[in-house]
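For this depiction, one protein chain was excluded, whereas all remaining protein chains were kept in their positions.
== subunit A ==
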C-alpha cells in the first residue's frame, strides 16, 4: 500500500469519529429538549383539564338560566337537577321531594317512551321526543324533548339532560286543523257538485262527484287537458275566459258549457271558476265548481213549452169566451127588440095578460144578459190585462156608490180610512162592487146600514163589509162562493157575483170568510196580500 493511500484512509477515519461525536451531542440535546417538552405538555394538559371542568360548570349555569324547562335525571328517571322553569312547568321542586319522570308519562306513550330511552342510551342523543304527560294537578300537556347523555370520567353514561318544550297549543292547533281539514274533505267529497283544483290549467285535485260526472279516475283527471273534456263549440269561450283570468282582468266567471265524458257522451254543466291569487297577484290555484244542468235545462225547456201552451190555450179560451158571449148576446138583443116591437105594434090587440108575459120575457132576457156578462167577467179574472196602478179604495167606494142602485133607506159608510193599493183597478172595483151590491140588495130593514172597515196586518190588507140585512144560513157559507150558486131565484142575482169576488181574492193571495146571523146581518171579511199590491 502506498503511503498516500494510508494517509487518506486515516484522515477519513478521523473525520468519521468526529462526526459521530457531533451526532451524539446533538442527540443528547434533542433528548433533553423532548423531555422538557413532555414535561411542559403534561403541565399544560392538566391546566387545560381544569379549564374544561370550569367550562362545564359555566354551561350548566347557562342551561339553568334558559327559559325552556331543563332537567337532568339519572338513568332511572330520577330528577337530579332542574332549572326554575322546569320546576314551574312540572309543578314540583326536586329539592323538596324526589321526582321520577316516568311517573309523568301518559300511559298511551309508555311504549314509545321506553323505545326512545333505548335509542338515547345507544346513540347518546335523542332528538324530537314527543309525548303527552300528566302533571301533578292532573292536567295533560304535550311536550317535545331534546336530550343527551352525560358520561362519567370513565366514559360510562351516568345521567341524561334534556330541554322540554311545551307544545300543547301547537298540538291543539294541529289537531284542530286536521279536524277542519277532515270536515272540509267531507264537504268536498260529498258535494253533488263537481269540484276541481287546478294549477296552471292542470287538474291537481278533484272530488268524487267530478270523477263520476266525467267518468275519469282521479289519476286520469290529473293528466287530462281542458280540450279533452270540453266540447269543441265551447272551447274558444272557455279559453278566452281563462286568458282574461290570467291577465288579471277577471277573478271569477260562470260559464254554461258542454263537457265530454270519457265514454264520449256529452252533458251540459254550469261551471263557475274562481282564481286564488298570491299576494303578487299571480294565479296560485283555480277552483272550478261544475254542476250538471242537463236535466235542469230539459225541465226548463219543458216548462217553457208548457207555459207557451198554457198561454196559447188561455188566449184561446179568452177569445172563445168573447165569441160565445157575443154569439149569445146577439140573439138576446134580437129577441128583446122583437118582444118590445110586439108590445108596441100590437098594443091594441094585446090584453093585460099578453102585455105581462112580454114584460116577463124581457126580464128573463135581462137576467140572461147579466149572466153572460158575469161569465165573461169570471173567465177574464186570471188575465193580467191591466197594469197595476195605485188604487185608492176610498175613491173606489165612492165611485161604486154612484154606479150601483142604493135605495134611500140604505146608507153605505166607510168606517176607517181605507188604504191605497197597488193593483188592477178594475178587479178591485169588481171585488167591492159585488160585495156592496149584495149587501145593499139584501136589506129589508127600514134603516139599512152597510159598513166598510179596513186595517193592515203584517202581510195583508184586511177589509170587511157588513150589513144589517137578512143574513145567510150557516149551511150556505161555503156554497155561496161556488159558481152559479144563488140563494134566491131573482132576476137581480145571477149567482156569479161571489164567485168573481172569490176569484179576485184568490188572485191576490188572500182569504175570504163570513160571519152571519139570520135576521141580523152578514159580514164578509177578506184579505189581499200586500207585497203583490
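General observations
Definition applied: a contact is a pair of C-beta atoms (placed from the backbone, for glycine too) under 8 Å apart; a residue touches a chain by one contact, two chains touch by 3 or more; residues count from 1.
What we mean here is this: contacts and distances are computed from a predicted model.
One subunit of the complex is not drawn; among "Cellobiose transport system permease protein", "Glycolate oxidase iron-sulfur subunit", "Cell division protein FtsW, lipid II flippase" or "Response regulator", its UniProt record names it "Response regulator".
Of the options A:227, A:322, A:401 or A:520, the residue whose C-beta touches the omitted chain is A:322.
Interface note for the absent chain: among A:224, A:332 or A:361, the touching residue is A:332. Annotation: of A:14, A:189 or A:366, A:366 touches the absent chain (contact as defined above).
Mapped onto subunit A, the footprint of the missing chain covers residues 322, 325-327, 329-330, 332-334, 336-338, 340-341, 362, 365-366, 369, 376, 385.
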